[in-house]
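Next up is a structure, given as structure tokens.
Missing here is one protein chain; the remaining ones are kept as they sit in the complex.
Order of writing sets the chain letters: A and B. Residues in each chain are counted from 1.
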Amino acid sequence: MIASCDLLDIAYADTTLLNASYEPTRRFYSDLNKAFAAHWQAEQGEKITIYQSHAGSGAQARSVTFGLEADVVTLALAYDIDAIVERAKLLPGDWQKRLPNNSAPYTSTIVFLVRKGNPKQIRDWPDLAREGISVITPNPKTSGGARWNYMAAWGFALRLHDNDERQARDLLAGIYRNAPVLDTGARGATITFTRRGIGDVLIAWENEALLVARETGPEDFEVVVPSVSILAEPPVAVVDKVVNQRGTRKAAEAYLSFLYAPEGQQLVAKHYYRPRLQEAAEGYPDRFAQLELMHIDDFGGWAKAYKTHFAEGGIFDQIYRPGG
Amino acid sequence: MIAGAIAIRQRSIIPGFGLSLGVMLSYLGLIVIIPLCVLLLKASDAGWAKIWMELSSLRTLAAFRVSFGIAFLAAAFNAVFGFIVAWVLVRYEFVGRRLIDAMIDLPFALPTAVAGVSLTQIYAENGWLGSVLAVAGIKVAFTPLGILVALAFVGLPFVVRTVQPILQDFDREAEEAGALLGASRWNILRRVVFPPLVPAVMTGFTLAFARGIERIRLRHLYCRQYARLFRDRSAADHHQARAVRLCGRNRDREPDAGGVLHPAAHHQPAAGMDPETARCLTMHRALTRVRRRASRCR
Partner (left out) sequence: MLDHASSFDASPAARQPLPLTESAGARTLLITIALGFLLLFLLLPLIVVFAEVLRLGFDSYWAALREPEALAAIRLTLLTALIVVPFNAVFGIAAAWAITKFQFAGQNLLITLVDLPFSVSPVIGGMVFVLLFGLQGVFGPWLAAHDIKIIFAIPGVIIATLFVTLPFVARELIPLMQKQGTDCEEAALMLGASGWQTLFRVTLPNIKWGLLYGVLLCNGRAIGEFGAVAVVSGHIVGHTTTMPLYIVVLYNDFNFPAAFAVASLLTLIAFATLILRTILEWRAEQRLASSRLH
């Protein structure tokens, strides 16, 4: 009775894909899906509909593990896709090598968003730990963006204190002590900062910050670029078990390839992500700040970083006491 | 189990026991019992439970630590005005009273998604209250003010609905006695009417306050104390049933009313009310009903 009948599905014969993504990519994929649908129609003569699901990156990984039938996952960090591999074995362990650039067709980084005029004079990471500053950042336990935020801060702190872990911890503890709330996702944090008027500074994805500063709230907010940050590589992958079952492998792989194609890369840059293709970036010369970028491999890769910082009892648990 | 129940139950000529019990048990079993048993089994995997709670705690209302002071202020505000509202609704007659009485439940009936979105609009930086005040030339840090409005909205029904039943059952004889003995209205109010209402107002204040600071643990604490104070629900029901039997069923039955004794007494926890608060209010109402029945037996 309840078999595969999705009562609100459109015509049975059409191909559909489900893309499970993280929160800030909604507008980007909305545009991209339209472009890809047109491209697929032109190439294959077939109609394709792509459904989107957006939630915190960690939350999405768990949903997919528990059966969310996503043909592709486009999450915030490789670790979340590795978690799907480990817990549910829905795709092979070497998934990241299957596509170019570590399976990350676009990158971003972590910057600050402040109120127009920067009244609290926030310039760099140490300012976030200052007395009286209110910092908005999401919860690393659920949000991928939050984990990038944390690692960027950690990287800066280690550099500042010559790899002295204790002092680095103090700086991070100071930053998180200034956080009145931790939202479950990056977009939630953005809404808290921009819409609810809470906080003096938002630690955000560069694409989030640019979206607000240029489109949704240019009179009220501006971007502050710190001295050093981290190169965030949100990866994409085909979920083998699902596409095999649904027979959508061809479409899914074409979809991901489209992200690397010039048309896809144009949309990437348009939506404030850093494209891999140089030509796409040339269309927006002043958009992406030049700053020194660390890499997650500087910290031993995500597996090691996750275990050290975000696992139960890790450094984040040690420095952050909610309500305290 | 059904056969056992049939064997245990008293004889009755009414048919349908097997069918109704069967339907009830299978439905309950499918939707409530089995899933919750599974949860209990899997709860040993404690890590999952915690993670899912974190993942799923989507708070559309501002999920920030409301300062103690603001929550207190909002709750006090609600206590004062909520009391006035309850008084006016119970004691006076005016056009639209019944409609307004129903509207008190609006914060409960409104889906959380809508409440969250509209309340945020109110206390946002460039929100409603802000722009209105700016037009009036008032430049104030209106975020705290906006938060106050949001909390007042959310906590409003608590005071009103806890005071209303008490006011409704209030024995006017003492008031009349005071009047006949020559006391002024204000004195009657001050000495006879208000003192018994204080606990209800305090309860409402506490519920509104707990809701305001959204400290789940605190809310549990108060409700537990409240429950201890007013005894648990099954006891209240038990007393109610006993009172019904003592007074004789005829006195209490209104065959055509469909069970609506009185609007306020019939206010069940409305759609959308969170379970903790709903239980507290239900306990309170159940006990009020018991007291009323008991008093009629005299």
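As a convention for this text, contacts are C-beta pairs under 8 Å (C-beta built on N, C-alpha and C of every residue); 3 or more make two chains touch, one makes a residue touch a chain.
Everything quoted here is computed from the prediction, not taken from an experiment.
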Exercise. Spell out the interface residues on subunit A facing the chain that's missing from view.
Key: 2-4, 6-9, 18, 23, 26-27, 51-55, 63, 65-69, 87-88, 187-188, 191, 216, 245
Quiz item: In terms of residues, what is the contact footprint of the unshown chain on subunit B?
Solution: 5-6, 8-10, 12-17, 19-21, 23-24, 27-28, 31-36, 38-39, 42, 48-49, 52-53, 56-58, 60, 81, 84-85, 87-89, 91-92, 94, 98-107, 109-119, 121-122, 128, 149, 152-153, 156, 172, 175-176, 179-180, 183-185, 188-189, 234, 241, 244, 249, 252-260, 262-263, 266, 268-272, 275, 278-279
